[in-house]
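There's a structure below that I have some questions on.
The complex appears here minus one protein chain, its other protein chains still in place.
Labels run A and B following the written order; every chain starts at residue 1.
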Amino acid sequence: MSIKHLSAVAVASALLSHSVQAKTEVEWWHAMGGALGQKVNEIAADFNAGQSEYEIKPVYKGSYAETMTSAIAAFRAKQQPAIVQVFEVGTATMMGAKQVIYPVHELMEDTKEPFDSGHYLSAVTGYYTTSDGKMVSMPFNSSTPVLYYNKDMFKKAGIESAPKTWKEMEQVSKQLIASGAQCGFSTTWQSWTQIENFGARNNVAMASNNNGFDGFDSEFQFNREPFVKHIERLQKWSESGIFKYGGRQSSGMPLFYTQECAMTMGSSAGLSGIQESMAGVDVGVAELPYDDTLIMKPQNTIIGGASLWALRGHDSEQYKGVAQFFSYLSSAEVQADWHQFTGYLPITTEAYELTQKEGFYDQNPGTDIAVLQMTSVEPTANSKGVRFGNFLQVRDIINQELEAVWAGNKSAKQGLDDAVRLGNQQLRRFERTQK
Amino acid sequence: MSSPVIFKNRYLPYALIAPQLLITIVFFILPAGQAIFQSAQLEDAFGLSREFVGLENFINLFNDSYYLESFFTTLKFSVSVAVLALVCALILSAFAEHIVRGATFYRTFLIWPYAVAPVVAGSLWLFLFDPSIGVVTDMLEWFGINWNPTLNGDHAMWMVIITSTWKQISYNFLFFLAALQSVPKSLHEAAAIDGSGPIKRFITISFPLISPTSFFLLVINFVYAFFDTFAVIHAMTQGGPGNSTSTLVYKVYNDGFIGLDLGSSAAQSVILMVLVALLTVFQFKYVEKKVAY
């Protein structure tokens, strides 16, 4: 080969390597710290290695709230990323900002990326879907509340199986206490588990407009009888020690870890963490209890967690990358791996089936409870999800009022009435900004 | 304001003050101006729709009984933190000043906690105060106290007060010590010859002489307790249980930065600015006059 040829090869390879470097960069802001953050980096790296046109660049932006506020500040300064992870409470805010978001179904259509919303688990995607069935954001990490119970303590009290209904919760708790337990059960994320999911599980609406899905003029209804009765009995039980409140969010977990309480209600994604924290204790997972005076066959529960939103203001090349990345994320292998590694729900049926086929659920008992709880029935308007503006403030209000109830400062009815009144003020405020 | 002799120069003072002023205007006054503008608006998070609502945000706030409660909570909290942090630090520094051997050791250890990042400090104390696994909880049980900050508002209040105080003691200690060491030793020696003991000398000599520093620390501690403690509250109680630890600034932070209700949060900031402006004028007019220079 002559020198001329050689240099031609060199030039060609230089050009090639140049084109490799000129991958279209797509920023993805996320809120996944710790081991999950490493997993996020792995997913992005695998995607980047699998094709040569796009480079997904994950950027950790702090807690959920910090990530969302960063993205909003960035949008106001026209520096927004192409993809941002937003927690479920921010859904209505994002959805309302039509000039900001690029809905997933539209994105997939515009970029000609094959996309069939039928492949997804409706119980998961429903939360992020418009009332006419269009997927707006891509579910990423979703979980749902389940009942965790201490099998060792159950055995000691001579109880065979986990309680299924709230009535059984009471009986079982009494038996447990009689056998030496200090408390029957506790809960985490009280608004999510005891209000939002109490409504979904028993097919009762917590607000008008199909729990806020159909418009901004919704009114809260969780001061109606079923909710009042539920909170009333929890209040009664917290006096007798059957129920013990452990604080906001998941700060009540030590009550379960230290075996003070024999049961707790929490995110299904927390299982591996619980097992690690309670080495040597046999922990079981069961479906969230339902109220058999309200419903015979319980409904599915509502998810929590976060989804990925595409933001406008980038060029079409970048959106092609976003679309491809979303497809990649939805693929059975990636989803199954994510589901198994993190404990979050799979978002497609294929991923669930693949996990089943791989024998994961048999090797890790309890990991499939959440999926079964979500998929055994068709979601109704009351169990599809909730969508409220200023939802973060509303959850604060619910926390605040419920704490007043647990402390015995207010009756259940009074607390819920106040929460509904203050919550509605937040909804009205939000409604006025959505024109 | 009493003041030392004055230099005369037409341009130098402006040159000296210019950098500080420039940064203040760009990064503080301008955003504060924006807050005033926003306080009269109802706006969505992204700034897409904006409606002029006049004083509505303010009226809503003053009709909200929880917001009004926050004033009292803030007062209780700030006074407790400022007083506790100042008193503890003053005591420690007064004793530390007497020590020659091991001084470095003591000082280093008293400053050390200050170096813990605030995010970690909040989590650490939360550990210690946890009703199920906390060490402090165990100790309190000895005294027959059934510690439960998740439901008992007073307990929650003590928890955030202690944590916030803890973060500030080192700071105060450092400045008190610096001030005490600048008190001329000759004064002490003279008084010692007259037969007055260390405590009396501290009260009659050192304390009056360090009053400018004390005034400085008083202002700084109030500002700290008022403004810089929302992160602790956010990490530990989120304003709960009920509404019992929700201070004014925590609410601004929570409604604005976390909850993204910019109008209401801006209105709250404006109320705060007015409040602090009044307090500052009061402090300088009445307290500083009593301080000896």
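In the analysis below, contacts are C-beta pairs under 8 Å (C-beta built on N, C-alpha and C of every residue); 3 or more make two chains touch, one makes a residue touch a chain.
Please note the rule applied: contacts and distances are computed from a predicted model.
**Student:** Pick, from "Energy-coupling factor transporter transmembrane protein EcfT", "Pyruvate dehydrogenase E1 component subunit beta", "sn-glycerol-3-phosphate transport system permease protein UgpE" or "Thioredoxin family protein", the protein name that UniProt gives for the chain of this complex that is not shown.
**Tutor:** "sn-glycerol-3-phosphate transport system permease protein UgpE"
**Student:** Thinking of the whole complex, not just what is shown, which of A:T93, A:T125, A:S143 or A:T355 touches the missing chain?
**Tutor:** Looking across A:T93, A:T125, A:S143 or A:T355, the contact with the absent chain belongs to A:S143.
**Student:** With the full complex in mind, choose from A:S70, A:T111, A:Q318 or A:N382 the residue touching the hidden chain.
**Tutor:** Spelled out, the listed residue whose C-beta touches the missing chain is A:S70.
**Student:** With the missing chain put back, which residues of chain A would touch it? List them for me.
**Tutor:** Touching the chain left out of view, chain A contributes residues 27, 29, 31-38, 40-41, 59-64, 66, 69-70, 72-74, 76-79, 81, 141, 143, 253-254, 257-258, 267, 269-270, 272-273, 276-279, 305, 342-344.
**Student:** Pick out the residues on chain B that sit against the missing chain.
**Tutor:** 1-10, 12-14, 16-17, 19-21, 23-32, 34-35, 88, 91-92, 95-96, 98-100, 102-104, 106-121, 123-125, 127-128, 130, 133-135, 166, 169-171, 174-175, 177-178, 181-182, 184-185, 188-189, 192, 198, 212-213, 215-216, 219-220, 223, 227-228, 230-231, 249, 252-253, 256-257, 262, 265, 269, 272-273, 276-277, 280, 293
Note that in this section only the chains that are shown with their structure count from here on.
**Student:** Could you give the separation in Å between the centres of chain A and chain B, each centre being the mean of its C-alpha atoms?
**Tutor:** Whole-Å distance between the two chain centres: 37.
**Student:** Residue numbers of chain A touching chain B in their complex, please.
**Tutor:** For chain A paired with chain B, touching residues are 65, 68-69, 72, 75-76, 93, 96-97, 99-100, 245-249, 251-252, 254-255, 257-258, 260, 390, 392-393, 396, 399-400, 403-404, 406-407, 409, 425, 429, 432-435.
**Student:** What residues of chain B sit close enough to touch chain A in their complex?
**Tutor:** Interface residues on the chain B side: 42-49, 51, 60, 66, 126, 130-133, 150-153, 237-243, 254-255, 257-261, 264.
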